[in-house]
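Data first, discussion second: the structure below is written as structure tokens.
For this view, one protein chain was removed and the others were kept in their places.
After this line comes subunit A, so read on.
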Amino acid sequence: MCLTICKLLCVSVYLILFVSWTVFCVRTCCQTQTGISQVTHYAGVQTFELPSVPQFCNSPTMIVMVGLPARGKTYISKKLTRYLNWIGVPTKSEACAAAALKDVTAYFTKEQGQVAVFDATNTTRERRAIIISFAKEKGYKVFFVESICDDPEIIAENIRQVKFGSPDYVDRDIDEAMEDFIQRIDCYRASYMPIDDERDRKLSYIKIFDVGNRYLVNQVQDHIQSRIVYYLMNIHVTPRSIYLSRHGESELNLLGRIGGDSGLSPRGQKYANALATFIKGQNIRDLKVWTSHMKRTIQTAEALGVQYEQWKALNEIDAGVCEEMTYEEIQENYPEEFALRDQDKYRYRYPKGESYEDLVHRLEPVIMELERQENVLVICHQAIMRCLLAYFLDKPADELPYLRCPLHTVLKLTPIAYGCKVESFFLNIEAVNTHRERPVNVDINRNPEEALQTVPDHI
């Protein structure tokens, strides 16, 4: 049908005329608040810029931490950096007060960085003014994150958790070290000038009071700042653990087939029961249990005998035309696709299916809610678990699709200090291996044997 060519032309002509006329009207009578800056959307969305259009793409953003020592600045910086990188915004954290601002420029221009987090006390107006004028000169946006806390218990706990590991205190008595550190803080206190709500009202910032009891948000300029604010307002420091597990072994797992919506195999059912025993033994307070909408995770949760919540977003990656195939069948029917996937497993999207990159995008609300929650057990799938694990363990995109998430193994993640402690519990029920390593030859004209070299055994 070629009528579509003519129709499209007509549609486009009318659309252009119509829209340009209305935009002309709109432009002459409305004032934009935010100027010409554009917004890009991350994780799963691409922006197209044609050469004929003025190149005012997203200005890079500098996030500047502000606050006395032991107020959680580094904790926030690292966490925020991890989150932004995971959702696909290249971000780096500069921890050194003396880190030259020129390093920031290099990161933005030569390394295509999008966000730089400046983690230092930045407690004087003078210091902040230098950063602001640097940013203005370069066309970078600045967003301040100030952490204010006067609760002595929180501060003491902070110091204990993260400072006493520091080289400065390795051979010191704890009480003496605490005393010393508090005195260090006092040195800053004298010259500390918090962001002033009056004088600094044109700046973009968030003030976090008492570890998230209260927030003051001023002049959020764009999408990324809005996301950052939302994230910062959802994280907390209450001790808790997150348990990640896959469903019990499924019927399709046994056959070496990917995807689908099959039920548990007998061993998988055994695992579900073992999981119930394990969870009871952990004595977890107020545990929330989450599953996907697929039979195998639901059946696994059923054995626990507790309430659980189903999330469609936790469904396994959609393998599109390759759903329910074995790797051998994929090689036979779609050898080129199979090779392309090995070349870039993170970004590769199955025809009519999804990529790991798409997964990250749909898992973002899950991560956000995990941040809000306390003790949670997530019963999910291999690709899903890899994405979640990558977030908590700060794994980059090229490692993510190869993280090991074997069946019948529970990973217990406990945030400590600046990272996450991982404990792995194999519940002693045998299961097939579903982990396929990247083969050596990823060329599209490779032999089938080379392609199938790393496929794990199955029936």
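Criterion: a contact is a pair of C-beta atoms (placed from the backbone, for glycine too) under 8 Å apart; a residue touches a chain by one contact, two chains touch by 3 or more; residues count from 1.
In this text, contacts and distances are computed from a predicted model.
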item	value
Chain not present in the shown complex, as UniProt names it (candidates "WD repeat-containing protein 63", "6-phosphofructo-2-kinase/fructose-2,6-biphosphatase 4a", "Aspartate aminotransferase" or "Sorting nexin-2")	"6-phosphofructo-2-kinase/fructose-2,6-biphosphatase 4a"
Option touching the unshown chain, where A:213, A:283, A:428 or A:445 are the choices	A:213
Option from A:233, A:276 or A:442 whose C-beta touches the chain left out	A:233
Hidden partner chain, touching residue among A:358, A:374 or A:394	A:358
Where the unshown chain meets subunit A, residue by residue	1-5, 7-16, 18-20, 22-23, 26-27, 29-34, 36, 38-41, 44-50, 52-54, 197, 201, 213-220, 222-223, 226, 229-230, 233-234, 312, 323, 352, 358, 361-362, 369, 372
